[in-house]
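Heads up: the structure comes next, in structure tokens.
All protein chains of the complex are present and in place, except for one that has been dropped.
Order of writing sets the labels: A and B. Residues in every chain begin at 1.
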Amino acid sequence: MTTQSDQPVLEARDLIKHFPVHRLRRRLRGRAEVVHAVDDVTLTLRSGEVTALVGESGSGKSTIARLLAGLYPVTSGTIEIDGATARGTRGRHFREHVRRVQLVFQDPFGSLNPIHTIAYHLRRPLKVHGYPTTRAALVELLEQVNLTPAEQFLTKFPHELSGGQLQRIAIARALAAKPKVLLADEPVSMLDVSIRLGILNLLAGLVKSLDLAMLYITHDIASARYFASTTLVMYAGRVIEGGPSEELVQQPAHPYTRLLLESAPDPDRAGTGPDLLDAGEPPSLVDPPAGCRFHPRCPHAMDICRTEAPGTTELRPGHWTKCWLYSASTEPVPAR
Amino acid sequence: MAVQAVAGATPEPAARPEAVAARRSWFAGLRSAKTITGLAILGVFVVAGAFGPMVWRTDPSALSDDVLQPPSGAHWFGTTQTGQDIFAQVLVGTRVSLLVGVTAAVMATVLSLIVGLTAGYVGGLTDELLSALANVFLVIPALPLVVVLAGYLPTRGSLTVAVVISLTGWSWGARILRAQTLSIRRRDFIEAARATGERPARILLFEILPNEMAIVASSFLFTIVFAILTQAGLAFLGLSDVTTWSWGGILYWAQNNQALQSGAWWWFVPPGLCIALIGTALAFVNFGIDEYVNPRLRVRGFHPRKSRRVRRTAPKQVVQDAGAAGDVLLEVTGLRVDYGDGPNAVHAVDGVDLVLRRGEVLGVAGESGSGKSTLAYAITRLLRPPGQVVAGEIRYWPTSAGPVDVLKMSDAELRAFRWAQLAIVFQSAMNSLNPVLRLREQLGDALIDHGPGMTPGQRQKRIAEVMTMVGLPTDRADAYPHELSGGMRQRALIAMALVLEPDILVLDEPTTALDVVVQRQILTKIMNLREQLGFAVVFITHDLSLLIEVADRIAVMYAGRIIETSTAKQLYEAPRHPYSDGLLHSFPLLHGPRRVLTGIPGAPPDLRLRSAGCAFQPRCTQAMAACTTTIPLLSATNLPTEAPDHQVACLLYQDGEGR
């Protein structure tokens, strides 16, 4: 999709994840209801590049992170790392997988165990993946995330540190496994505004210096533009548009992407912005709308949108969308 | 504890003081009078049980001629019908009963740990089956089951009895441990441990179990009491080896020898009292654990009916004669809010002056620790101890009469003022709605309590009106909160706030929990309603970029003070304070060149560490020597072209030294 020639580090194809609702009881009643958390998602991560995955809460973006991290088994689809298919969410294959793919969580206060010291949190991944757990190794990890003087952090407990410091520890823990892929699930949304950029800039630096492939998951499309070279937009379990971040933000194609951009806070906009009173709310994923899942909220919905899910249309090299408005021609319909 | 030592040694900025407080409460809990009493009583019994029989060498079974003697120097607790020494019996009984209790509790706790942890961690069918098993044992009444079990026992020694008791006493612990394991398993740090590559067994034992120790301890103590009581009951029925002296065994003999009828109170009073005392002692220790697990139980001196008023009034520092302008609605002067008392008090709001004019949107922006939410709670007088207003005035200007100080209102005046004049919308809509009442009741009860004389018909009409106003279908009035989507709940809260047509609407992060699109819808709705109804808004948020869009004027808070205030436009175009400037450059934008943004170095302030100078100075790139010693006051800048209502608390813009 991009012009770069290097091989992708991680490739996920046609990922589907359905969560059963009330397993036992439903099975007894012969009706297997599922949450269609992720449907038909394909994505590629490359070394030294940040790919952003933008969506609202409940759109399935965090589920994708957990699928890629091997924490949940996929319902169907494949995840390949360096060309080899990942197998299993437990045992030896799983550890082999997580050594290469690491996850940073949203809530720094919740992702560190309150009863363990910082040193413990850093020592464990080193030990699990067979690296030396010397003090020097721990210090090196902390210095990688700009926590200095490193020594003073080792004996601390999580509650003694600020949110920004904790998130740096969490990143250091992810780096301890020396991964090739770093998945960051809303890594700054729980942090104070003034320190968010510090963390984002740190991650950007790590991507360059360690040649990491990174998936940046966020609900803030402006930060995706700032931070990622490629952006994917998710809605109700499906990726509906993808492309170079700048182009996607300046020339959004899918009506949902446009809605998202119109809704984002923008100090340059006068007044209260566009009237979005009737834009509705995302659908239930237990019983998602047929056809295009955005059609109940879409101002441009046509008959076909209600019955058939749109396929992928390439608008320009690397910029594509799944929308019937574009399926006939590649000319974008002007925004309303 | 190592934790305590570390926490005490280096005071580091901690964003979550309550977490620190929770750790320290181990000691606070143990220091409470009840816990100490409990531990003391427990200690006496343990010593008496362990060493008593060695010291008081009378054989508890030895018969003598001193029959049915009341307590005396020779027989402290008197004698039985056959002249046995009751004190000796009670001493041995202490040992036996405690041993049975502890043994049964150890076995029951091990059993409940195995079942609870497995069910909670493995989940799925295993969980369904194990929890069903635990629930079955919980529902079957324990005593009759123990009676049947004990009845068939070939021998009824203390150990056997303990085993039987543990078989019926494990289910409660298993149930709460399962619930606890489930909730911990959903925490991020467990998923993080998995993502690290940790094995399940290790996660269970090293990540989950240590976090449950308080609950295990509490359940263990609880089971000891249960076991002692059950053993006493069995012995009383004659279903344990009553030739071994236990507290229940003594009661058995007392009952069978008509101690009651012969007036020998000394025979049955001591053993029962011992049981009651040890039960009380263990319950007291459990109170300490409860308070550790649930910190809300710890706060004392709280009494909602007596909302505290200002204790002392600071000298008035009126910035400008606001009343003269005529359009002032709410005027906050010199407001200070402390958490706690004395030298350790944290100044969460430290001298805030604010003016809210009729119909305007006043934005208050700040990060964690800025005091913005405390300010909202102080204005609405919803602060709860240890938070208290220690100085300042909050003057409300009704349209017709002179100003009234909200902080000096009586309880009745305050109730009348609330909602009718000032309404508030909290951040979390789900938590702000009463889960068991229909929307109609929650919208209507303010009308009942505030609007005497309104007929039910008028009330229903008003409810339908406000619902339509915020865009809620009126047929949702009979819905319960859990039947509404997140956006609808937030609308319901706004409808609720408008039901009495207040002059002031305080919005405390009203849209933070919502998605971008829904957030935009709600905001637009509020702003449209404001134009329609003319109320003034105090909009409190961490999102400065949002405020610039919607607010007329903005006050930026840092470490309990307002550090800059001006119109939204001026603030956006020419922020003066280095913090406002840094904050404005912390938001990636959707337009314009993609350039590297830096944010602000360092961490948000820790209010427990008071500085002599500007609180922002440690993070400020333009700090001067004077900044470490002088606290700058909010005042007009020395820039000649500045608008007069643009005020900054920064030495960069002040001639000479601040005070």
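Observations, loosely collected:
One rule holds for everything that comes next: contacts are C-beta pairs under 8 Å (C-beta built on N, C-alpha and C of every residue); 3 or more make two chains touch, one makes a residue touch a chain.
Throughout what follows, contacts and distances are computed from a predicted model.
Per its UniProt record, the hidden chain corresponds to "Peptide/nickel transport system permease protein" from the list "Peptide/nickel transport system permease protein", "Ferredoxin", "NAD(P)H-dependent oxidoreductase subunit E" or "ABC transmembrane type-1 domain-containing protein".
Displayed chains that the missing chain touches over the full complex: B (touch as defined at the top). In the complete complex, the hidden chain is touched by one of B:V122, B:L153, B:L182 or B:A214, namely B:L153. Only one residue in the set B:P71, B:G123 or B:G272 touches the chain that does not appear here, and it is B:G272. Only one of B:D66, B:D290 or B:D581 touches the absent chain when the whole complex is considered: B:D290. Within the complete assembly, residues 34, 132, 135-136, 138-145, 147-149, 151-155, 172, 225, 229-230, 232-233, 236-239, 248, 251, 255, 260-261, 263, 265, 268-269, 271-272, 275-280, 282-284, 287, 290, 294, 296-297, 300-305, 380, 382, 384, 414-420, 423-424, 426, 428, 431-438, 441, 445-446, 449-450, 480, 482-483, 496 of chain B touch the chain that is not shown.
Just so we're on the same page, only the chains that are shown with their structure count from here on.
With centres set at the average Cα position, the gap from chain A to chain B is 33 Å. Per the touch definition, chain B reaches chain A in the complex via residues 3, 6-7, 10, 12-16, 19-20, 22-23, 124-125, 128, 187-189, 191-198, 200, 207, 210-211, 367-368, 471, 485-487, 515-521, 523-525, 527-528, 542-546, 548-550, 572, 579, 582-584, 586-591, 594, 596-604. Contact residues on chain A toward chain B in their complex (touch as defined above): 23-24, 56-57, 66, 69-71, 90, 94-95, 98-99, 102-103, 105-107, 109-116, 124-125, 128-129, 152, 155-165, 170, 173-174, 177, 192-198, 201, 219-223, 225-227, 246, 249, 259-269, 271-273, 275-277, 279, 281-282.
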